[in-house]
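A protein chain is absent from this complex, but the other protein chains hold their places.
After this line comes chain A, so read on.
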């Protein structure tokens, strides 16, 4: 039985879809059988970020409404053998699927896959409720901005009220040089405000824009800083103890640490 993990944030644009694509790719490249589920019905993106948009024939709604079998709707990744995508429908909206349908769907998927990663839409409405319905774990993505952290707090409250496992935090788009100058919230500030465990910090990386446009997750690029962070998070998801890269300590230190194999 696989794990069902929802990737959520509350606020839009903080990197849920990018995180889902990268962690899914990361787990798959570590040999796990993974499926990514895009629950952002009507505003699907995950297929684009994965570079699979031209392969969609059936989608999540077709599955829950019985127009196709689950297997028919799963799109195989073009790079990794054991990675699949269940795309969202683009013509309907969030009300097209119910919580019970999501629970049924995820329980079907977890029999087949070791990891079911659910890309949650922004907001706290029906789309969010559907996305978390079948999940037992959650990763909350935030950026070092007051508004994003505030929304993350709201989301964590809702996840706790739904009696899920304590969610873990991904801090995305951290800019170490701004933190050092005191112009950006640091990791400690965010952890103090949100009071949950950290699973990873992803630094700002221009390569993400390039990789997203190309439909190639950054995690596949050895030189991408964000890709490195995502690789570490993937391994932490498998229960490995990977030391945190100290992005805030300065590039020199982080390079030394990398040389020492701590990065």
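Everything below uses one rule, namely that contacts are C-beta pairs under 8 Å (C-beta built on N, C-alpha and C of every residue); 3 or more make two chains touch, one makes a residue touch a chain; residues count from 1.
One rule holds for everything that comes next: contacts and distances are computed from a predicted model.
K.L.:
Choose one: "Cobalamin B12-binding domain-containing protein", "Molybdopterin-dependent oxidoreductase", "Probable septum site-determining protein MinC" or "TRAP transporter large permease protein". The correct choice is the protein name in UniProt for the chain not shown.
P.N.:
UniProt lists the chain left out of the view as "Probable septum site-determining protein MinC".
K.L.:
Looking at the full complex, which residue from A:79, A:99 or A:150 touches the chain that isn't shown here?
P.N.:
Here the residue in touch with the unshown chain is A:150.
K.L.:
Among A:53, A:145 or A:160, single out the residue that touches the unshown chain.
P.N.:
The missing chain is touched by A:160.
K.L.:
In terms of residues, what is the contact footprint of the unshown chain on chain A?
P.N.:
For chain A, the residues touching the absent chain are 124, 150-151, 153-154, 156-158, 160-161, 163, 193, 195.
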